[in-house]
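Every protein chain except one is present and positioned as in the full complex.
Moving on, here comes chain A:
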Amino acid sequence: MDNFIFGANQAFNPILPATGEIIWSVVSFALLLFLLGKFAFPPVKKIMAERTAKIRNDIEGAEKARLEAERVLAEYRTQLEEARKEANRLVEEARKTAGLVREELLAKAHEEAAEIKRRAEESLQIEKERAMSELRASVGDLAVELASRIIAYEVDRRSVDPLVEQFLAESGVGSK
């Protein structure tokens, strides 16, 4: 058990570096840094940068699209509001117009009715006057005829009475 740990009579010192190992570790490390920096790292870095750029673009694009959508929505809302106002205005206008037309029509109808009434009264009056004048003429005629008949038949009152009755019945005036 002499040389259990750090054996004194050992030529090999575990702490001191060995030349060959130094050279190979430096060669390995230098080779790695060279190969990595020159060939292996750039593609990895490139794809990572591309992804970063793509994600940034996508996010910016989405943000732009969102803003555009919001703008369009606001525009549509305004348009809708305007259209609603316009529709209300049109309805209101139509209602007003209808009211006016109605009143106008009513007034006209009243006027016409009055006119018709007036005309009817007028024609009635004319008819009445015509009837009266006709009546007057026929009464005159009748009177003349009656008188002539009375004169033609010189009879007493008793014999005249049936005649009168007969005449009246013929002319359609008397006879209840």
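Heads up, the rule we're going with is that a residue touches a chain if its C-beta (ideal position, glycine included) is under 8 Å from a C-beta of that chain, and two chains touch if they have at least 3 such contacts; residues count from 1.
Everything below uses one rule, namely that contacts and distances are computed from a predicted model.
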| item | value |
| --- | --- |
| Chain not displayed: protein name in its UniProt record ("ABC transporter ATP-binding protein", "Ferritin", "ATP synthase subunit a" or "Cobalt transport protein CbiM") | "ATP synthase subunit a" |
| Contact residue for the chain not shown (choose from A:26, A:124 or A:169) | A:26 |
| Touching the absent chain when the full complex is considered, from A:44, A:72, A:126 or A:169 | A:44 |
| Hidden partner chain, residues of chain A it touches | 3-7, 10, 12-29, 31-33, 35-37, 39-48, 50-51, 54 |
